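Below you will find the structure I want to go over with you.
Removed: one protein chain of the complex. Kept in place: all other protein chains.
And now, chain A:
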Amino acid sequence: MPAVQETIEQVRKIDVDQYKYGFETLIESDKAPKGLNEDIIRLISAKKGEPEWMLEWRLNAYRRWLTMDEPTWARVSYPKIDFQDIHYYAAPKSQSGPKSLDEVDPELLRTYEKLGIPLKEQEILAGVRTAGEPSTVDGAGEGDNIYQSGRVAVDAVFDSVSVVTTFKKELAKAGVIFCSISEAIREHPELVRKYLGSVVPPTDNFYATLNSAVFTDGSFVFVPRGVRCPMELSTYFRINEKNTGQFERTLIIAEEGAYVSYLEGCTAPQRDENQLHAAVVELIALDDAEIKYSTVQNWYPGDTEGRGGIYNFVTKRGDCRGRNSKISWTQVETGSAITWKYPSCLLRGDNSRGEFYSIAVSNGHQQIDSGTKMIHLGKNTSSRIISKGISAGKSNNTYRGQVSAHRKATNARNFTQCDSLLIGNECGAHTVPYIEAKNATAKFEHEATTSKISEDQLFYVMQRGIPEEEAIALIVNGFVKDVIQELPMEFAVEAQKLIGISLEGSVG
């Protein structure tokens, strides 16, 4: 079945030429010279005031990176990246690191305001600012107003630096550390040193290694034993400067019995050049801990001719290190010219659980090769993958996922469901699952079909007088709820609009 009209219109509303965050902030910035060499790395490290061990770590990664080849296995194509033609560090001149809110350049504050990111915690606390109506995806509202309706602590990363982190004091009262990674390296070196690179080693892959050498900023979260983080945490990444790459590094640790929900958002100006965003995110959940990580990825996707846009080459991995730990990844992907990312879970602890919920919409000339890995290592581990891909325009959308059970992963369980939908006959939808079992008690089920809307369900709804199209929408919405429910509440409404897209006519 081809896509229904309603779906086509919904997707059109988020087409690449409708990008709303393409403005540029005119601000003087302090940039490292173009190119990559050991001196640049020393410069980044010095700018961040890092200890010697961190610099060594970076340099080792850089030396390793020089020996590595760029991966070519993904179904994406792009001209060769000239890694010497990028600025690896750019920061607003007025800002060399996070400051208190009063000291932040007003121009920066205006930028975040325009994006709909509240950095003025007092206002929200005092109720001066009324909680905004969640904007619709296509709405005229300014930015993702999801942040406006509730109390969310925000770390705002602008090019290579974190400009401000809100609610730090309040979080500190609960024992939660939430700050930029640069600050964490200075203030909490013992924690950073213990965990950094323990999930994604510096040698992991080409882009992760590059990131290990040149990462500039990102967030650090530490939730101590037994603490339930009192509010949503969030990082907002903004690329602004020309010819720069953004190398985000995020590290989240939930100690025994801790819980944290974290949300990241990303946007960039509209430009004809391609810009690189190569991030590494590491999550660590100890015994009985839970980390919920949500992403709204809305980098500039390029124009209708496929010019410009962000190359989003990201390594995200969660380590369910402790018993009964749980990590869930939820992502709504609408941006980037090219997306190459596979948020994964290492299910190491017995009874640990990994989840991956994804909705990826590609338009224009966008290319997405994304999915997840669920690596079952401990006993009684379980995982669940729900992935929806929608491709329109001339885009290509690939789900690539790996589920594997190792010899000792007794009673490993996985359920995977991935559906895709094509709109128009110039795009492509692809599914590449890898299912690998080395344990006889493993139980893996992978499904990629249209069969979720069964004839029975349809008949049940239609015989109550609901027309077919509506009946399908109803059933699909019920089904997509699986993904939506996993999002923080403020964000769920937003995503619901986005995924008001019917999946009728979906193919595996």
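Please note the rule applied: a residue touches a chain if its C-beta (ideal position, glycine included) is under 8 Å from a C-beta of that chain, and two chains touch if they have at least 3 such contacts; residues count from 1.
Going forward, contacts and distances are computed from a predicted model.
One subunit of the complex is not drawn; among "Fe-S cluster assembly protein SufD", "Carbon monoxide dehydrogenase large chain", "Alpha/beta hydrolase" or "Branched-chain amino acid ABC transporter ATP-binding protein/permease", its UniProt record names it "Fe-S cluster assembly protein SufD". Across A:E52, A:D69 or A:E190, the residue that sits in touch with the chain not pictured is A:D69. Residues of chain A in touch with the missing chain: 1-3, 67-69, 73, 405, 407, 420, 422-451, 505, 507-508.
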